[in-house]
Structure formats: structure tokens, C-alpha cells
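Encoded as C-alpha cells, the structure appears first; notes follow it.
Note that this complex is displayed minus one protein chain, with the remaining chains in position.
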Amino acid sequence: MADLAQAAQRAHPLQTGHAGVGSVSVALADNATRVSLRARPDAVAALSKALGLSLPLKPKTTTSQGNRAALWIGPDEWLLLDVDGSSLVADLAKVKVLHSAVDVSHRNVGIVVSGKGADAVVNGGCPQDLSLGAFPVGAASRTVLGKIEIVLWRTAEDTFRVECWRSFSGYAYSFLQESARDVAV
Amino acid sequence: MRKYSVFALAREALRAHKGWEQQWTSPEPKSEYDVIIVGAGGHGLATAYYLAKEHGITNVAVLEKGWLGGGNTGRNTTIIRSNYLYDESAGIYEHAVKLWEGLSQDLNYNVMYSARGVMMLAHNIHDVQVFKRHIHANRLNGIDNEWLTPEQVKEFCPPINLSADARYPIIGAALQRRGGTARHDAVAWGYARAAADRGVHIIQNCEVTGIRRAANGAVVGVDTNRGPINAKKVGVVAAGHTSVIMNMAGVRMPLESYPLQALVSEPVKPLIPCVIMSNTVHAYISQSDKGEMVIGAGTDQYTSYSQTGGLHIINHTLDAICEMFPVLTRLKMLRSWGGIVDVTPDRSPILAKTPVPGLYVNCGWGTGGFKATPGSGNVFAHTIARDEPHRINAPFTLERFTTGRLIDEAAAAAVAH
Amino acid sequence: MSIQSHSGSNRIAGVGRLVPAKTVRFTFDGQSLTGLEGDTLASALLANGIHLVGRSFKYHRPRGILSAGSEEPNALVDVERDKSRKQPNVRATVQEIYDGLQVKSQNRWPSLTFDIGAINDVFSPMLPAGFYYKTFMWPKFAWKTIYEPKIRAAAGLGVVPGEADTDRYSNRFAHCDVLVVGGGAAGLAAALSAAQTGAKVIICDEQAEAGGALRYETDVTIDGKPGYDWATETLASLRALENVTVLTRTTAFGYYAQNFVGLVERISDHLSNPGSDMPRERLWQVRARKVILATGAIERHMVFANNDRPGILLASAARAYLNQYGVAVGRKVGVYTANDSAYAAAIDLKRAGVDVPVIVDTRDNPSSPVIEEARSLGIDVVTGHAVFSAGGKRRVSSISIRPNKGGNERKVVVDALIMSAGWTPSVHLFSQSRGKVAWDAANERFLPGTYAQDCVSVGACNGSDGLQQALDEAVAAGGKLAGETGFKGKTAALKATGGTDWVLGMIGSAPGAGADTTVKAFVDFQNDVTAKDVRLAVREGMHSIEHVKRFTTNGMATDQGKTSNLHGLAIAAEALNRPIPAVGLTTFRAPFTPVTFGAIVNHARHDLFDPTRRTPMHAWHAAQGAAFEDVGQWKRAWYYPQAGEDMHAAVNRECVAVRNQAGIFDASTLGKIEVVGPDAAKFLELLYTNPWEKLGVGRLRYGIMLREDGFIYDDGVVGRLAEDRFHVTTTTGGAPRVMNHMEDYLQTEFPHLNVWLTSTTEQWAVIAVQGPKAREIIAPLVEGIDLSNEAMPHMSVREGRICGVPTRLFRMSFTGEAGYEINVPADYGRAVWEAVYERGKPLGLTPYGTEAMHVLRAEKGYIIVGQDTDGTVTPQDAGLTWAIGKNKTDYVGIRGLLRRDLVADGRKQLVGLKTKDAHVVLEEGAQIVANPNQPVPMTMIGHVTSSYWSQNCGRSIAMALVIDGTKRLGETLYVPMPDGVIEVEVTGTVFFDKKGERLNG
Partner (left out) sequence: MLLIKCPYCEEERPELEFRNAGEAHLVRSPAISEQSDEDFAAFLYFRQNPKGLQFERWRHIHGCGRFFNAVRDSVSDKFLTVYKAGEPRPDVETLLNPETVSDAEPAKKRAPRAKKGEL
């Protein structure tokens, strides 16, 4: 029986790889482990301990430790990101305090927009104020890009990570590329 | 009333048009009328006209806080059709279409009823199912509505994008040939002129500030910014402001008022010969006789009395229009505006008596009241005159929201799966 | 005067700022012409002596160029780069010329100089305002067949391009502390002072360069520099600042709630060869903490007989053409004015060597230094007089002058006339912001009154008429507003000299066009509205300015009444004998100038119109030649036609294969929600009609969700993975709204419950394998799950591995066959699908699409929410009473279901239908009657919700909602179709395997 069960290979929804327009690059992020974590304030300490980072409690902020990052999404919600194959899910499985951890590694796709004008590229479809004062390095928020929902995370002054659901990744990628063409003008 | 005709025009042309009369007068309000209509939009003016014409009640005042026809009558995209699903809806809208067909002659005012056809596009199988259901129901109700293949769609409206590569390809359409448009201002003015001619007082800049009731609860009149006016019967036809007026009589309504936007393009030579509607991509468009593309946008998501809406609503509407008609991207938006539409939970109107004796209400037309104007006024006049609903508006009660006997056209269109 | 003929015979050497050597070639109605870089089309045409540019809307009167800006009503042309990039209704005063520009005039046939439509001008006595309301009513049919088509053909201006637009458009959301609208003296000063504080500033101006009136006000200095130089330098220094964004060729067109302002930037319309990445226009959606409106004022024309003749222009426009472009609008230029500012134009023209035979001033005894200066230059200044009429047809040739009160007429030969009735402050955006304007009776104008938003007006739009006053106000506003956003800094005052105050003048008709006259004195040029039309409207009872506007169409043309509104209002007020504020002012609505649809749509075209959602296995389906159907935003495999098969044949084959061997189906689009927490079961009890507390771990249950009104909202299978973890599925289209519905109740009605919801729709690819061989097919691929009937019966769920990857394996069926739904992490979906298919293919495994799925489920009487139900159907109506927990005291919809009408007799109930002729397939949506012989309108008792040919049953099958349907089993009913009546028998809804034995196979 097992001989038939060749391990299935992953297939990324976007085959496009990487595209650069002018100063801005729009690239796919590597596969990642992702968890949607939900918990009340009284569980934060135990969860932080298990994760090895302090879950951010301030709106629109993130914390990270090594490859692992926690993005504040809502008052009881975080998006956790780590490299593919990490122990994220297992680490949370051990936590006994009340919480909900759901593996969404395959639900999302990450796209990285970087280079001078990256903020303008994102602002082609995202209505939030992305000036450094309002959306500093390390800020993250669920928001919209054109007609879809994204999670936006500023990882450097000129670098944004856009996380969207899998079936919207084609749209997000095309949109950002279109917008990059404009910014390059 | 001096008759309008090409001969009258010719006669006046010879004397520099100095001989035209006022289309309606602006009388001072009397202290008492038999019936007061609150709201001089198309529906209210039509109600007054039919009260006078069909029920012999001419001691009528139509009170308007602004200028007549300045509400949704003058702000809508003038689509007329009657291909509704349920017998109740089909009944009232078809009653209206029959009146539209002779309205210019009846009023002696060219309301430019243009039966150019209303085509509703199907983009998926669910649309097809819903439209076929309408078409069959309409046929058995004696209302024209026919199915068109994509090729017939293109033939009926050549500039449409029939490409199979379109995001939501057009796979057919329902066409009501008797549907079309009319000139909105002319409807208000035509009814105003004809009603005034029969003795109705149209009192503009007269805002109702209270509803006066006797000890037994019955209506005895209204308060206005120009003083109290007595009447034993008051008909409220205030569209987006119905909740506000009815609240003066202590009646809460199953209504919410939303901003609805519309826009026109710059005028261009004739391109779109009919009315096109698409529920799936959310847009409707026709071209006015002046050449402007008349485009209906959606409502904002929040209730408001502001008569303004957000730019993003316009964005979404034009997305859809340009998807259906890619040749239109270079056209320009010339004007945009907003109205306040009163929406009921089942998206069907209320034309009924109320818990308050002598108080009648005609509201809840949502985004589609213009098409019903003559029919609505006609049966509402009946309801007020006889103190009982006409057969046609009998189902459009307030009580249906308590019993659950809704007339839910929108729900019947369901949601795609 | 000296002439430079190579860029137009009316170009004056040494005047203007364009470089004579930089010539640009363009064509107008096929005629090849030369202009200069920096020319607008209007300036280039005028340089070439061309005034006749277009025809008016109604009377097709010859029209020229009135203005030098966006307020232009007359000079509308068609600009064509190629077939797909053709632009109607372009204002010649805004379009910049480029090499190869091709321009055509509009609304004329056969030619601009000879236009058949001009016959309307002859018949104009029959065509007063609103004439169409009074005629065309007989005979009744003729409106549609004769009158309307003729009217439509005559109306309209330009022609829509025949091909889809190949230009690109883009969008930018932007935020700033201070947005300054307008780049004239006041706007620049305000921006400069706000920028000096460090605040983030955006300044926009609709012109190609900043400066506004400084471009033609040659007698002005600011900061000791000539006004224009100051403007240019200031703009450059603003551009250099990090905290400032300068947007030229950018119009603020809409002022929306909470300081949200729409701008549109024209990027490539002035370029000869725009780059392919370059958008044609860019929409800027700006959220500003503060807005400074420095929108200036617009000069009005004089309203007198034949004031529309080509060659009659606004005085400020003539000055702009001269001082900016070096173009004289004529060689013999008359001047007609009611205020001082036209004198400056006359003086500039005279000094440039143009003959200015006369200045006609309606004022009786005006006195001002400019008047003296004009006189000193030898210009004949005639005060207390009016131009009663203009002569000439395609170009003004003379003017007739009389004393205001009448008297002897004097004719002066001219080839151009420039005029000024005064200035109208541009309060459009202020009004759009929902501010209330106030009537300034002394100066006869509307000014910003009560503000509704966080903005201020400065300069001419605020009635600050002198330059120094405007600058002081602007500098103060820039500093103050920036300060309010937290940026305190020093702002420098600016000192100005020169300039004419833009005050006074006249509104309404000029002498000679009064109430007692019948002349054509145009108020609104484009729509051909004359002063007498406005009076006619009043005579007919139009006493509100809104009625006047709608009746005459005054102010409703593409220039939106920028020059005409105030005149129209004044004429109406005079006719009504009421003060102007009592007649009202039209509220200004967006847009300020017309905005291209493309810019508003920007990226949302083609693929970006709406997201196309594809499943992980999409490419496989496509490679197999599947046809797809749109379900919401999803593309779903509809059927898989093999060579020579039509849809019918393919679906039949797929349906038979599932029942005889097995089928494989992509169910990934189903919504999935993970419900986690100790109160998860309790929560589901409240959201679904079914009971959940007792559902065992590893078991599945079909759930019905209602809205509070008791009608079916959604359905789906729910699996219990652990005591505190459920895997909920929803319909494809319902996923987002079900999630929102659940969150709403969880957060606001049942917040005490310890449970969380996470959408996992896209985490899992779902592969349904259905049919008698399903187990045999998947068994070799599965690890860690006992698939035997005993260990894993129908309606159960197990976690394990398949093809080496984790799976949630559901044993369930939407076909009536034994089967599985294999959930695997989405990126593995394609590989697992292929592995299952390869394994099953030899056993007859057949891919089937949504159509076969629909047929198979209908054979079993399984409903599809949204097809067999429609938002007016209760569980009882749908035959799902069994799915309601009998002992539950609360769930969403419990009360709605008890309402009188929902429990009354006579409701429509779901039943099966069999046509008497088994080969007749009913049409979905067909209506059902009890008596087919009744006359129309018929009493309809139901409709067909689902209908298919069932190859497995060897006959057609259908479901229908029929009044009292369950009481009618066995009855014959009728479906009247256009080509005959179809007889049907009412049956149960299960057509195949009535006992349901195959599920456990």
C-alpha cells in the first residue's frame, strides 16, 4: 500500500516568481508556517512563553524573535509566522491555557514588495496612511488592497510583506505589479 | 389650462412666448383641506392628481419642504419596467406601466416615456435560473419579458462586451421591451400642472413639523413652518424622510434611509439604445435623449440623510460599467449626485393605512420608485379617498412585517452558489 | 505689430514665454498647423487665426474659444491618437499640443463651416426652453418611432471611440497634513508657509504650471520679483522639499466627507509618445487633515445679443493668450466690460501693438488708475454704454454700441471682442464640502459662509480681492493649519505690488438684453440657454433656481455653469423680483470638471476588475479541457467534455460513472470555518437548528443555519474533530457572509462563550471521491485510518495521512453514493488529486464537474441552498423539519419560524416533479399551475427549482416549490410553456435509491 503513497509535492499557487519594475521589486515570499492564534489577555503570558516571544498587545504592532514573528491583528488575534517546517504548531499544542490555534500555513501566500517607492506601490490599492510616522517599520495590520483583504507588515523602511489568501494571490500579485509600473514612471 | 401642442408653440413663437401661463401657481396655504399630501415628489403629485381626477377630491394641498420634484423624483435614473416576480409586485408595476403608456396624453405634457427596452444581463447559471423564473411568471401574468441569447443581446445593444474572456461573460438576458425611461422632471411638472389645473394647491417651501391628532388619536392636520393646516386625511409620501414624518405621529416604521448615488457622463452621440442592468456586476446604464450616459450607482452601507455618498461607490459602479462597455473608459463623469432612499426589510413598498386613523403612508420604494409613480399615485389616491386599499396595493401593508407575509423580490433572487 | 508666421500669424515676437524655435506640428480638421511647445490647443489655434472651433449643442451656432481654462463651454474638440485612443469633448483650452496631435471639430455635418444642423438656429423661435415638454405627443406612437430618434441623433456632442481603450490608468491613496488646492499666488503662498513648518503638504493645480493669474498679470511683483518668476521659483522650491508633493495638471474634482478629496492627474495627454508603463491619468484619493482652498475666481462674460460669436472672449483669457503664449486674439480688439480688470487686458494688448479701437464700459462714471492709463494710451473709453449686439457669423466682425439707456447706435469694426462682467469666486469645492455659501450683497457674489469641514478658503475664492490681502491670508492660513496638525514653525510674510482688484462688475443681462427684448443673449453657451429662456422659465412658474436650471438646462453642460450660473440666477431673480438668496443657488456637486471614467476605475479593469479565485487543482481541470462556471468569484470545473461530446453527453457520462464506478470532484471552494473552544458545541447549538452537544468526536452532521427571520441562510456538513474543535463547512457563495453572521452573534449576542472562529476555506483543498469504488481507490494512499465501514461509517471524519501528507478525511456524500471528501493542505491538493486520479483511473474513476454534481444530488433530493430555496423558504418548507432540534429553547431563527405566516397553510413546499413524458426536461424557473386552461393572468402555485435529465433514472427529474406541495403527492399539475402545456406528477424528492442503501456500500 505504502508504495503507492509517494509523498505529495507542494505546488505554490503563483508560479510567477519575481518581477521588478524600476526601483521596486514584487517577489513571492518563501513558504511559511502560519498560525491564526486567538486568546484572551489572561492567556498571553503562557502563550508568549511557549512561543519564545512576547505576543504584541498594542494595535498595529509586531514582535519577533529569530524567524518567528507575531502580528497583532485584533485584541484577541495574532497571525504567527515562522519558516516552513518550524515547530510553531507543535509549540502551541503544548499550551494548556484557553486559546485557539489554527494552522493556516497553506491558507495564505506572502508577497514582498521592496525598494524605493514600495509604500506608493502598496498605496496604489491600500487606503491606509503608510508614512513612516503612521505605519512605522514593524507595524502590521489587516487592511485592503484593491478588492481584496490583506495583512500588511512593514519589515523595513522600503519593504512590505503582503499576506493574502491563496486564491487571491494572483490578484494581489498582478495588482502590485501594475501599481509598481505606475510608481516606476 | 391652455393646451400644449405644436400649434400652441407656433402661436407663441409669433409673440416671443409671452403668452405661456404658469404651469402651476404658488398659493398661500388655506387653513383647511380635505386631504393633505406630505411631499411633492412624483408619487405625491400623482396622488393629488388622481384624487382630483378619479375621486373628485380637489380640496387638496400638497406640501413640499423644498421645491417640487426635488427629491428622488429629480435624482433617479428613470428606469421603468414591470417584470417583477411576485404577483403583488407585478401587479403594481404593471399598473404603472399601463399608465405610463398614455401619460403624456393624459397630462397633456410630454413625459417622454421611451419604451426602448430594459435588458437585464445574466452572467452565470444562477442568473439564468432567476431570470427564467421571472420570465415564466411574467408570461403567465400577461407581462412581456423575454429571454435573449448572447447574440440577441449584442444585436439589441451593439456596444456591449460579449467577449467570453470577460471576467463575467454575458450568457443571456431578460428583456422587457415595454420597459424604458421617462423624463423625470417632466413627470413631476406634468402631474403638478395637471393637479393644479384641477384645483390642487401645491405649496412649496412648506415644511411639515408636526402631525396634529385629536384625543381619539385620529389625524386632524399638520403643523408647518407656515402655520397649522387642518385636514382629516393626511397622506405621507416623503420617501427618505418617511421615518421622520411618521415619527411625528408616533409611528415607527420598518425603514432605513440610505444614500444612493447616480451620475451622468458628458453628452455623446447615440451609442446605447436601451436600458442595461446587471445585478451580478452591479450596474445599470442608459443614454438620455440629451446624450448623457445615465448611470446608477449603489447605496452607501450606512444610513444617512446627507444626499452625498462616497467616491468608492462611484468607483465600483464605473468598474462594472467599463467592464460591460470597454469603449466607455474615455468618457467623462460630468455630474454625480445623491438621493435618500427609504428601504424596507423586503425591499417592497408600503402603501397602506396606518395605525393612526386618517394617516396614510406610501413609502419604502427603495432604489426603484420612479417606475411606479403613476401606479403608486393612482392606488394611493384610491386608498385615501375610500379609506381602504385598492386591490393592487392591498398586499403592501405595514402588518406584513409582523406576520411575515413579505413580498421579498430580492430574496427571491437569492445568492449565487 | 511684428508677426512670426511659422507658429501662427497672430504670434507676436518678443511677447509671451514660449520659445519660438520649439515648434510643434498638429492638425485641425485635417489642416496642418504649427504651434509652439507649451501651447494649449486653443492658443495654437488662435495663433493661427482660427476662432471657429465648434458648434453649439442645440442651435448648432458657430462657436469659438471663450476662455483660457477649464471653464471653457465652447471649444470642445475630438482628439485622436489612434482608433482605441480617441477622446471626445476635449476642451481646447486645456489640451496641450504635441507633435502629431490630431484634432477634429464636433457636432457638425458635413463640416464645421457648413453645418446642416444650423437650420435649428433658424427655427429657434419654435424651440424655446422646454419646448419638447409641450409637443411631440401626437400621434402617440410617434414619440418612440419618430421624434425621439431624431432628437437623440441631433443631441450629444462627440462620438464615443469604436474600440476599447488601450491606455492605462492608476490610483494612489495619499495622506497629508495640509492639502492646498490651487497653485495661484494664494495657493503657492499657503503651501509655502505650511511647508515651512515641516508639515506634510500636497499642492495641486489643474494647469501645466503654477501661477494662476500671475501668468498674465504682468504688472505684479511678489517678494520683489515679477509675479510669474516668483511663482515658478516657489514651485521649484516646493518640489525640492521632502515634505511636499507638487501635482500639476492635477484637478481636485471632488470634496467628500471628512476631508477626503479626489484629484485627477493628467500624465500623458500632453506627450507625443508616452511610455508604455505610463498611465494616462492617475487618481489621487487624498485624506487631508486640513484643506486650504485657493481655487481663485472665474471671469464672467457679458450677456448681450450674439455674444457667442467666435472671436468674443473673456478679457483675462485674451491677456493669458498674449502674456503667456504671445498670441493676439485679434488685430482689432474691442473691449466690453463692467469692471476694471478688462482694462489691464486692453492695456497689455495695446502695448503689444494690437489695435484696441474702443473700451465700452457699462459703468456711468468709473474712475481708476487703469482707466486713466488706457485713456493715456489713446484708447477710446466709452462709459455708460453697452454693446447691444455683435455682428458677424463665424467670426465677430463688428460691435454695435449704444448708451445704456438707449439712444444712437455706433458700429465699430473689430475682429475680436474681449469682455468682463466681473469675477465669480470659485466656491465649487467649498460647496461640495457641504459648506454653506453666503451672499455678499455689496459685491454681488457668493462667498464661503459656514464651513462643514476642516478647511479654509484663501484668496480670490474667499473674496479677498487684492493680491496683498490674498497673500497675507494664505500665509496665515498655511501656518495656522499646519500648526493645528502639530507643526509649529516660522512662516515668512510675502510682499506684493501691483495687480488689479477683482471686484464689482455686473450679473445678469447687460443693457439691450433685458426683459423687453427678444435677442439671443447667451447665458450658457454650450447648452444654448439665453436670457429670454431663463425669463420664460420664470414665466411658466419655475420659481426655484433648481426648476429654472432643469427647465432651461442652464449650467448643466460640460462646463457645469462656471460662467453661467450666476448670470442665470440674476436674471431669474430679476424676473421674480426677489433678492438673489431667496431664489437660491444650485448646490455644487462633484466633479469640479468632468473626470475620465478610466481614471476613476484605474486598476480595476481586465483581470483586476474582480479577483478570479481558482482552486489548487484548477490547472489540472483546465488541462483536461474542463468547461468552467462562475460561482461568485470562483471558477469551478463545470464538466469535462471528451472529444465529440457536448455538455449533455459529458454530464450523462460523468453521472453514470459516479454511480457505477466512482467520480472525483473538486469541492475546494466550499467554505470552511474552524470553531475552537470549550463552548464550541454550545455556540453551534445557537447558530444552527440542529443539536450538536451530543455529536460524537469523529462524527459528522448536516446542519441548517437560519437567519433571525426563520428563513434558510446556509447549510453544510459539520465535523467534530475534538470535544472543543469543529470543522464547519458552508456553501461556496455563503462562506464570507456565514463567517460574518457567526462573528456577529459570537461577539455581540453570545460573548460569554469561550469559542473562536477561524476561516480555513483556503487552508484545505477538498477532493471528493464518490461511488461504489471510492474506498478501493483511496485505500492504498491512506495511512493511519481504518477505512472499514465499521471503523469509519458514513458521516464520520478521521485525521491521518494521504500520499504522505496530513488529511482530514470526511466520509460523506452529496451524491448518494458511498464516498469521501479528502481535505489536504491546499498546496498539496494538486499532487494528491493527481495521485488519486492515477490510482483510480484503471478502476473507472471519472472527473465530474458541478453540473453532474447537481444532477446526482437532485437524483437524491438533496437541496442546494439558493437554488431550491430562495430566502423565503423555511426548513419545514424544504422538507428539513428533521434537522431542527426538537428540544432546543434557542437558536437563531427560532422565533422567526413561529410567525403567523410562516406556520400558515398554503406555504410553498419542496416536492419532486415527474413529467408525464419522461423525455421532457422542464425548464428551471418554469411556473406551475393547477388549471392550464385559465385565462391570463393565471394563478401560479409554484415553480421548478431544479430540473435535469437523469441518465441514471432514464428520465427527467425535477424539484419544485409548490403551494401545499406535500399534500399534493400524486396529483397532476401543469407547466404552461410558450409552445404547449407540460403535464407533471407531484412526487417525493428522492428519485434514486430511495432507501439510501448505497451510502453505506
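In order of appearance the chains are A, B and C, and numbering begins at 1 in each one.
Criterion: a residue touches a chain if its C-beta (ideal position, glycine included) is under 8 Å from a C-beta of that chain, and two chains touch if they have at least 3 such contacts.
Every value quoted in this text rests on a predicted model; they were computed, and no experiment measured them.
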| item | value |
| --- | --- |
| Touched by the hidden chain, restricted to displayed chains | A, B, C |
| Residue, one of B:254, B:273 or B:357, that touches the chain absent here | B:254 |
| Contacting the left-out chain in the complete assembly, out of B:98, B:232 or B:312 | B:312 |
| Residue numbers in chain B that touch the chain omitted from display | 241, 243-244, 252-257, 301-306, 308, 310-312, 345, 401-403 |
| Interface with the unshown chain - residue positions in chain C | 173, 256-260, 285, 287, 434, 452, 708-709, 740, 743-744, 747-749, 751, 889-890, 894-896, 898-900 |
| Residues from chain A at the interface with the omitted partner, ascending | 59-60, 73-75, 77, 127-128, 141-144, 149 |
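One rule holds for everything that comes next: only the chains that are shown with their structure count from here on.
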| item | value |
| --- | --- |
| Selected interface, B-C versus A-C, where C-beta contact pairs are more numerous | B-C |
| Centroid distance [mean C-alpha coordinates] between chain B and chain A, Å | 48 |
| Cα-centroid distance, chain A relative to chain C, in whole angstrom | 32 |
| Chain B-chain C separation of Cα centroids, rounded to whole Å | 22 |
| Multi-chain contact residues (two or more partners), chain C | 285, 604, 607, 610, 612 |
| Residue list for chain B, restricted to those that touch at least two other chains | none |
| Of all residues in chain A, those that touch chain C in their complex | 1-2, 4-13, 21, 31, 36, 38, 76, 98, 100-108, 120, 123-129, 131, 134, 146-148, 165-168, 170-171, 174-175, 178-179, 181-182, 184-185 |
| List of chain C residues in touch with chain B within their complex | 57, 85-89, 125-126, 128, 131-138, 140, 143-144, 148, 151-153, 155-165, 167, 169, 254, 256-257, 260, 262, 285, 434, 518, 532, 536, 539-544, 546-547, 550-551, 553, 556, 558, 560, 589-591, 594-598, 600-602, 604-607, 609-610, 612, 629-632, 709-711, 731-734, 737, 864-867, 869-872, 896, 899-902, 923-927, 929, 936-938, 940, 943, 976-978 |
| Residue ranges of chain B touching chain C (in the complex, touch as defined) | 4-6, 8-10, 12-14, 16-18, 20-26, 66-70, 74, 87, 102, 104-105, 108-110, 112-116, 123-126, 128-137, 139-142, 159, 161, 167-168, 183, 185-186, 189-190, 204, 265-271, 281, 287, 289-291, 306, 308, 310-311, 314-315, 318-319, 321-323, 326-337, 400, 402-406, 408, 410-417 |
